[in-house]
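Down below is the structure, laid out as structure tokens.
As you look at this complex, bear in mind that one protein chain is not there, while each of the others sits in place.
Labels run A, B and C following the written order; every chain starts at residue 1.
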Amino acid sequence: MASLESFRWYEHRVVVQPHHTDYAGIVWHGTYIAWMEEARVNYLSACGLTFADWIKASVDLPVVDLGLKYRRSLTLGDTALVNARLEPAKGVRLVWHYDIQNAATQETCIEGSVTLVPVDVKTRRVLRRLPAPLQAVLESML
Amino acid sequence: MASLESFRWYEHRVVVQPHHTDYAGIVWHGTYIAWMEEARVNYLSACGLTFADWIKASVDLPVVDLGLKYRRSLTLGDTALVNARLEPAKGVRLVWHYDIQNAATQETCIEGSVTLVPVDVKTRRVLRRLPAPLQAVLESML
Amino acid sequence: MASLESFRWYEHRVVVQPHHTDYAGIVWHGTYIAWMEEARVNYLSACGLTFADWIKASVDLPVVDLGLKYRRSLTLGDTALVNARLEPAKGVRLVWHYDIQNAATQETCIEGSVTLVPVDVKTRRVLRRLPAPLQAVLESML
Partner (left out) sequence: MASLESFRWYEHRVVVQPHHTDYAGIVWHGTYIAWMEEARVNYLSACGLTFADWIKASVDLPVVDLGLKYRRSLTLGDTALVNARLEPAKGVRLVWHYDIQNAATQETCIEGSVTLVPVDVKTRRVLRRLPAPLQAVLESML
């Protein structure tokens, strides 16, 4: 875990809306998948890597693995801090770690990870390496 | 309204799931938009017009107008009957009417309508007329 | 329309994410319903009226009417300005108007309106008047 310490966490803030909740009055368990996507898209964008850049390079980034542990629930009106961190690259896979907290208590509510792989937009084949300009931005994020 | 009577209603059945509901214990108001889409896609498909057919003809069908009136709510575990009916064509616009009922009581819960127009997939321009094979299927539905 | 001019527009900014889009590469037509909810919830909250306040007063605010006109589409990576404005009250109904623009062009993409009515949380009956503290906040918004 020590090596992870060198990576910055990115904080994405979400106020829990009615459409995020279910009949139990808490955030529906699938809603977090969207928040996690927003966090990593905004993070990359803040680092200068927008979706337009990926598409211009003919690269799409499908999710291949996803895992979540639900420790505490969030409720209507709560503010969630969706903290996202990119793991140092092993090959072309992008592995993201998440720690979703309740802003009021700073307690961890959800822990998760998501793995994406770059594919060619047209053939959907996994790329052996990222196009150089994209790779450069990812490395600058460390 | 008389002319509408000549059209068949298509019934799409949905059992209310947790992910359809919100904190109030009832179906979230935006959820119905997805059910209405499912009803018209399944209806056209049952009439022999699949999405693959539209795409092969380079046609997309974006929504240009949508209206809903919410009269009664639906609750977790309820069965909804999403009744859909296509209005006789005026030009290229497809106008759908909806009557969403609670299967247990046959009472109308939601009334709605959705208007779609055919556009060219690439230019996104509105078509002056539907490709003949698509038009033929729509006419056979009356 | 003149009387509406006296009301402030509230701007809610949304960056279009993958989960907002559909196969056509544009924002799925039902996605806007969630953005419009976020805009009015955040607006009321910014004026000092949180969901917790409504619930403490035993009031829920279901949507009874919704209408949207889709004029232009929004695409992955676009920034949307979801502008929301509350109409001067006629009785207990809250009528919201929306003008959703593409931030890059300031062009209107979607126009819409949503009507909500206050109901008792337990009986789900429509209230004859809003509880005084809630009414006071709404009036202060004009």
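Here is the rule we use: a contact is a pair of C-beta atoms (placed from the backbone, for glycine too) under 8 Å apart; a residue touches a chain by one contact, two chains touch by 3 or more.
Given the structure is predicted, the values throughout are model-derived calculations rather than measurements.
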{"item": "Residue among C:49, C:76, C:94 or C:130 touching the omitted chain", "value": "C:76"}
{"item": "Touch list for subunit C against the chain that is not drawn", "value": "18-19, 21-26, 28, 30, 76"}
{"item": "Where the unshown chain meets subunit B, residue by residue", "value": "15, 17-19, 33-34, 37-38, 41-42, 45, 50-52, 76-77"}
{"item": "Interface with the unshown chain - residue positions in subunit A", "value": "24, 26, 29-30, 33-34, 37, 60, 62-70, 73, 124"}
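As a convention for this text, only the chains that are shown with their structure count from here on.
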{"item": "Rigid-body rotation angle, subunit C and subunit B, from Cα fit (steps of 5°)", "value": "180"}
{"item": "By mean Cα position, the chain sitting nearest the middle", "value": "C"}
{"item": "Residue-number overlap at the subunit A/subunit B interface, same or different (half cut)", "value": "same"}
{"item": "For subunit B paired with subunit C, centre-to-centre distance based on mean C-alpha positions, whole Å", "value": "24"}
{"item": "Centre-of-Cα separation between subunit B and subunit A, whole angstrom", "value": "34"}
{"item": "Multi-partner residues of subunit A (each touching 2 or more other chains)", "value": "18-19, 76"}
